[in-house]
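Here the complex is missing one protein chain, while the rest keep their positions.
The block that comes next holds chain A.
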Amino acid sequence: MSIPTDLKYTKSHEWVKPEADGNVSVGITDHAQELLGDMVFVELPQVGDTFAQKQECAVAESVKAAADVYSPVSGEVIEVNSALVDNPENINQDAFGSWLFKLKPGNPSEIDELLDADGYQALLDSEEH
């Protein structure tokens, strides 16, 4: 699968989509879902929770393993994708379309420092070797 160029990425395999209103949507990448396999449970944060950058904020569990999701930027949770709780397999089918939660960034400059699609591709290439 190709890596969308309109998203930003972390080294821990989250994707970040800057929205028009200044908030960001956060999910896990297609590579992450492929490593985890069939998803069976998602533990989402609560609206109103605040996280520091790189803080554990959600858990994605597959048949195989539980994986922590880290907040790509600091900020406050303004919305969570409750539909995923009943249909965690949506992440397998469309990882880049399945956002977990939306954040109001505490420090928007953190977004600029994330990896772009090329940088994330380079990370995946280096992990394969």
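The working rule: contacts are C-beta pairs under 8 Å (C-beta built on N, C-alpha and C of every residue); 3 or more make two chains touch, one makes a residue touch a chain; residues count from 1.
Just so it is clear, contacts and distances are computed from a predicted model.
The unshown chain of the complex is recorded in UniProt as "Aminomethyltransferase", chosen from "Aminomethyltransferase", "Electron transfer flavoprotein subunit beta", "Sarcosine oxidase subunit alpha" or "GntR family transcriptional regulator".
The residue touching the chain not shown here, chosen from A:Glu43, A:Glu76 or A:Asp116, is A:Glu43.
Touching residues on chain A toward the chain that is not drawn are 37-38, 40-41, 43, 59, 61, 63-64, 66, 85.
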